[in-house]
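On to chain A.
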Amino acid sequence: MQKYLKHSLALILVVALIAISGINCGPEEQQEPEKETYKVGALFSTTGAASNLGVPEKNTVQMMVDEINAAGGVNGHPLQVIIYDDETNSDRCATMANRLIEQDQVLAIVGPTTSGNSLSILDIVTTAKIPLVSCAASIQIVTPVAERYWIFKTPQADKEAVAETYAYLQDEGYSKIAIITATSGFGAGGRDILLADAAAYGLTIVDDQVFDEGDTSMQSQLTHIKGTDAEAVVCWSTDKEGAMVARDMSTLNMEIPLFCSHGIANRAFIDQAGEAANGVIFPAGKLLFVDEVPDTDPQKDTLVSYRDSYEALYGAGTVNTFGGHAYDALSMVVMALEDLEEGLSLAESRAAIRDSLEQITNFAGTGGVFTMSPTDHLGMQPGSLAMIEIVDGEWTWLQ
Partner candidate 1 sequence: MLARLISKWPYLIMAVLLIVLILLPFDWFPGKYTTLMIFIGISTMVTVGLCLLMGYTGQVSLGQAAFFGCGAYISGVFSKYYSVNPWLAMLIAAAVTGVFAYVIGYPILRLRGNYLALATLAIGVIVWIILRNEGPGGPDGFSGIPALSIGGFAFDTSFKRYFLVWGFCLATLFISQNIVRSRSGRALRAIHGSEAAAESIGINVAQFKVKIFVLSAVYASLAGSLFAHHLRHISPQTFDAMASVKLVVMAVIGGLASVWGAIFGAGTTRLLSDEILVRYHVLSGWDIPIYGLILVLVMIFMPQGLFVALRSASYWLRYNWRELPSITKGIYERKVLRLRSGGVQS
Partner candidate 2 sequence: MSGTILETRGLTKAFGGLVALNDVDISVEAGKITAIIGPNGAGKTTFFNTIAGAYRPTSGDIIFNGETMKRTPWYAKAIPPRLRQKIFAERLQQYIPAHRRTTLGIARTFQNVLLFGSMTALENIMAGQHPRSRYGFFSAALKLPRARREEERISLNAMKYLNMVGLGTYAGQNALSLPLGQQKLLAIARALATEPQLLLLDEPGAGLNTLEKRELSELIHRIKELGTSIILVEHDMPLVMGIAEWIIVLDSGRKIAEGTASQIQKDERVIAAYLGEETD
């Protein structure tokens, strides 16, 4: 009897699980306002490998939703953003995307955080005919535009970041470089472009090393680079690994300069690399040196307001470009929602939002100035990136 009772826990557990998942509470049924809520979906990697990118994005979106609703919502419609965590895992991401589309019936989707996950849901959103504004770097996401009718994205493509870095290297007169990249999606994507575009800038890659997340040291890779006649090291990874590369380089007394990706545009990098961070050069959006941006710059106001409100909420020095990408993405969606007329069916409004997204012109976001068009779903104007050098623990703009 007693053990049966215990066993019956199993039964009850299952019954409970099914029952709980059956009853529809959660976000769907808040108190209904006079005007129906605009529901937008968001997929961010708030846990897993890319969580240090996903969390600021999530924070940003939550912050914006509160601000917008406090200001009376979008044309009087309260805005609701349903955020799901894709755990930096693509099939999880796909599940959640389907969930947003089929169950939560959202008007548009913001995110996902990583290129891999964005690519993984392209087919889903395309077949479901719902606009997606990705926060991931890879250019694959929006090209070829013909196939990417429903897809937009906000961050600078890796390609531009590479171009910016290579141009700088060329100007400084480097010719032989070594690259060291993470095996993550971000790193590998960067590696492809680095390898492909080097020649165009008169650069030869004399060594090509990779490392895993969770590697405890990159010394050996760097030792190998040290053995070559490279004049500079380009590292494509996010902050933690970037910091380890920087530190191991200083450990190995390597004199040659280190260039990193925009993936380290994050206060954490400086904390982690410590002394070694100094002298590291990388391309990034203007968000990192707002104060140095001239007031004539169209982005200035956006940058200032975003940074101030974000840091007011989450602490000084916490602002970073990833949150910025989410800011741009959601802002665009909101802009689209604003000129959405009443009384459309779900499918119609989704289409309408897509169309108005494509017509966005000269929107000054945190990442750059965007002008979308049927042929360009990134639409970022050149000059959105700048090279930044870390000088005694501070980001400084290399004009």
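In picking the candidates, the idea was that all candidates are chains of the complex that A comes from, given by their letters.
The rule is short, and it goes like this: a contact is a pair of C-beta atoms (placed from the backbone, for glycine too) under 8 Å apart; a residue touches a chain by one contact, two chains touch by 3 or more; residues count from 1.
Because the structure is a prediction, the values reported are computed rather than measured.
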{"item": "For chain A, as assembled in this complex, the candidate in touch from 1 or 2", "value": "1"}
{"item": "Of all residues in chain A, those that touch candidate 1 in their complex", "value": "1, 3-22, 24-27, 46-47, 49, 51, 55, 58, 62, 82-85, 88-92, 94-96, 98-99, 102-103, 115-116, 119-123, 127, 138, 140, 183-185, 187-189, 192"}
